[in-house]
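Removed from the display is one protein chain of the complex; every other protein chain stays in position.
And now, chain A:
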Amino acid sequence: MLIHLRDRSAARENEVTPETIYRSRRQFMAGVAALGLAAGVPRSVWASSEYPNVTSADAPAWFDDRVADTHWQAITPENPELDKVAPFRDATHYNNFYEFGSDKSDPAEHAGQLVTEPWSIKVDGEAGKPGQYSVPELLSSDRLEERIYRLRCVEAWSMVIPWLGVPLADVIKRLEPTGNAKYVRFETLERPAQMPGQRSRFGLIDWPYQEGLRLDEAMNPLAFLAVGMYGRVLPNQNGAPIRLVVPWKYGFKSIKSIVRISLVEDQPETSWHQLAPNEYGFYANVNPSVDHPRWSQATERRLPNSLFHPNVIDTRMFNGYGEQVAYLYRDMDLGKYY
């Protein structure tokens, strides 16, 4: 067992949080209280004190309300030594979000322009409850969970990131899929005025960015909708205000800044597949034995690394989450359905 999946009702916070972190939070709270500032400090700020150098941000009121009741470390890596959480700065300044440019530093540089409030998510297709939802409406009153997942990029680097959010399955259940619903299709915002990558004349992606999952994949307990990371609200470059996290698939499946969720009958087209079908399949399961045509997927570079420690490690099938997800692909040839 590589990760612990606990029933939400089974764990209390002081049982799952390592004692040192638990204590340091108490100390911090005590310090804040002693200074008489407790009332004025947003709760998301003290939550982020578990991770060093996290920059605080103005979060919407619903987020601050929800984060106080978070089920911290609901899922953690079994081997915290190997799967060390990446520094906040790396996770927020080294990522892909082609809407803001194709360089790793572009998202952090340009995503500040994006206006994420108000935000509306359209639900349509084979759903019993279609309509326009705000983010808190979509999450309903679910308790937020923190999940520390490995993120494996198709470009052969990986990071470990603590997300805050709710299981995707809970949200989909509330949308009441009809018997015809076989897939879930997601769409990212298209707003060229605030997204310079969408204005590029030589860009090859047909906006808006779209992704999809089979319904049973979406209902797997590991599939996650994140609204925060590192104990705080999601930074824009990481997919604010709401994004998908599918830890057993390559990172590009984890679509960011979602504006539309459709329950559909047929397998949806996905952006990277549209662009280069021989390189990016619909499933995109992390699979060390199926190479990307341009590079091997047998190993990955766990970040941050250094010149003296390139930190090249073996990639595991399903990114190490096989025990939880392998059943979904029992009868499939994963060399063909990559």
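Following the convention adopted for this analysis, contacts are C-beta pairs under 8 Å (C-beta built on N, C-alpha and C of every residue); 3 or more make two chains touch, one makes a residue touch a chain; residues count from 1.
The definition used in the following text is that contacts and distances are computed from a predicted model.
Peer 1: Looking only at the UniProt record of the hidden chain, which name from "Branched-chain amino acid ABC transporter permease", "Protein nirF", "Protein-methionine-sulfoxide reductase heme-binding subunit MsrQ" or "CRISPR-associated protein Cmr2" is the right one?
Peer 2: Of the names offered in "Branched-chain amino acid ABC transporter permease", "Protein nirF", "Protein-methionine-sulfoxide reductase heme-binding subunit MsrQ" or "CRISPR-associated protein Cmr2", the one UniProt assigns to the missing chain is "Protein-methionine-sulfoxide reductase heme-binding subunit MsrQ".
Peer 1: Tell me which of A:A68, A:V115, A:L204 or A:M332 is the one touching the absent chain.
Peer 2: A:L204
Peer 1: From the listed residues A:P130, A:P288 or A:P304, report the one that touches the chain absent from this view.
Peer 2: Among A:P130, A:P288 or A:P304, only A:P304 touches the chain that is not shown.
Peer 1: Could you tell which one of A:P118, A:P293 or A:G335 touches the chain left off the display?
Peer 2: That would be A:P293, which touches the missing chain.
Peer 1: Any idea which of A:W72, A:Y98 or A:Y283 touches the chain not displayed?
Peer 2: A:Y98
Peer 1: Tell me, which residues in chain A touch the chain that this view leaves out?
Peer 2: Answer for chain A: residues 86-87, 90, 93-94, 98, 101-102, 104-105, 157, 159, 197, 200-205, 275, 291, 293-296, 298-299, 301, 303-307, 310, 312 touch the chain left out.
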